[in-house]
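Removed: one protein chain of the complex. Kept in place: all other protein chains.
Here is chain A:
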Amino acid sequence: PLPSTPLQDIRNTVGNIPMEWYQDFPHIGYNLEGKRIYKPIRNKDELDMFLEKMENPDYWRTVQDKMTGADIKLTDEQVELVHRLQKGQFGDVHFNPYEPAVDFFTHEVMIHPVTNRPADKRSFIPSLIEKEKVSKLVHAIKMGWIKPRKPKDDTPTYYDLWAHEDPNSILGRHKMHVPAPKMKLPGHEESYNPPPEYLLSEEEKLAWEQQEPAERKLNFVPQQYRCLRAVPAYPRFIHERFERCLDLYLCPRQRKMRVNVDPEDLIPKLPKPRDLQPFPTTQALVYRGHTSLVRCLSISPSGQWLVSGSDDGTVRFWEVCTARCMKTLPVGGVVKSVAWNPNPTICLVAICVEQSVLLVNPCLGDKLLYGATDQLLESYVEPEEERVQPVQWVMATTEEHRKGVRVLVQHSKAVKQVTWHGKGDYFASVVSDNSNMQVLIHQTSKRWSQNPFRKSKGLVQCVLFHPIRPYFFVATQRYVRVYNLLKQELTKKLMTNCKWVSSMAIHPGGDNIICGSYDSKLAWFDLDLSTRPYQLLRHHKKALRSVAFHKHYPLFASGSDDGTVIVCHGMVYNDLLQNPLLVPVKVLKGHVLTLDLGVLDVLFHPTQPWVFSSGADGTVRLYT
């Protein structure tokens, strides 16, 4: 039939393509003239749709043809076809799915064959392929490639494993085996309802959280629950079991010997300090007057007068018993060292000020005595020929003479220590220098100085004369060298085991030396025993500044930057086999720490068991 109207002629001209391609266009395809075929106008909104649904009785059978976009009303046949397909029936109405079946092959034996085909030949002769297969199997069995199936193991899983305990089965391994330590049993704090004191406070909880998990003392936060019902599962339970497993197989095990000692047993049994009296116990006097650090102390051989040198540029002379300042001698410089002549018939004090050593007659005590000293000094006659000396001996001017200064020994560099020989004629001075001119020995009576060393062996800290024999001790930073002055040779070299020796003192017997060091150690040397310290005492907490021996009593003292003076009993026996006995007997406190310095010098009274100490606080204290 011919197309009656062009409107009816809407056909699909684009073919079977996805229709989305034309979604945004108003048309679908083109007609023969190349004009666009427009889609039927669809601008129905919801309301229109609804109205149409209500009004159009054929709405339910109207579908949209996707190919053309037009609405099509289904015919009755089409609707019926849809219904049939929905029910799962055949599309064709006339198809009968239940045709009567013709039974060709039945269970009943029939007389005639269904087909008349004769039997194959291969059904009469044995199969070659099968034979080959069988022979292969047989061969495999013969060669042992195929084994018969193993019978099922029907022994019970568990039985009495330890029925026969064989003592021989305990091998060396078992003796060597270190059993894993058991897990720690829980304490009160792990309870679900612990006593309130075991719960962590807020700060503790915060601290716990900030700690590394490995550092925590408890690996959980103690918590309290009202009742058992409220207790939740522990989230780290599996972790903990896993960590235990790791510990069991990855941690090295070792038997640890625990020291099981009573700490009281470790304390050495020493004689009681009470039995070792006398020794200074209490602070008796304070000598005030200096305005700066009191660096050095010295005492007259009679024990009546005390001299102290300070950073304020004065030297003060004190009466020991009354703490009265008898005399103040301004010297115009920091006093590094003072030394009272040990000869009781001479009244002379050597004072180190900057580059010179002053020999001062303090004019204290017996007038005869100090008069004799002056005479002795004046009786010096200049030798005829000029001698080359490392220092200059200068007579004091009248001004100075009035103050008490008699002779000046002028060095080329600053002097830091002066010390007298026991006889009182010689004295040694230490110059802070790096050359071989560090140590000089002077003779007062001849005003004659000499340099005993040809070579420098390091920075000399202090020097010392042996009280009886002609020995001379030189302490460098780490060693103490002992020289024989007569033979002019090195006798011994003592290793102090310290980093920096600060001071040195010798026992009046002459066989023992103590060395204080800036690394807060005190080394006691027995010269007869060895060149290493007999004992290293670490009593002080800070650097030692000075050490001293008592002339008669078995006492020695050490002063340190921590502001204390420690008095020790140091008994030296005449019997050479018996080692000296060292017992600390008293810690004396009193000095105030100033500028991080405490005690700068300690000194014993020559006759009494008294000890003087000078401190950075500008005082000198006497302990009795």
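In this text, a residue touches a chain if its C-beta (ideal position, glycine included) is under 8 Å from a C-beta of that chain, and two chains touch if they have at least 3 such contacts; residues count from 1.
Keep this in mind: contacts and distances are computed from a predicted model.
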So which of "PESC protein", "Eukaryotic translation initiation factor 3 subunit H", "Importin subunit alpha" or "superoxide dismutase" is the UniProt name of the chain that got left out?
"PESC protein"
Of the residues listed, A:Gly34, A:Pro126, A:Pro213 or A:Pro232, which one is in contact with the missing chain?
A:Pro232
Which of A:Met54, A:Met143 or A:Leu185 touches the chain that is not shown?
A:Leu185
Of A:His107, A:Arg122, A:Lys142 or A:Lys272, which residue touches the hidden chain?
A:Lys272
In the whole complex, what residues of chain A lie against the chain that is missing from view?
149-150, 157-162, 165-166, 169-171, 173-174, 177-180, 182-183, 185-188, 190-198, 201, 220, 222-223, 225-229, 231-242, 244-246, 248-254, 259, 261, 263, 266-268, 270, 272-274, 537-539, 566, 582-587
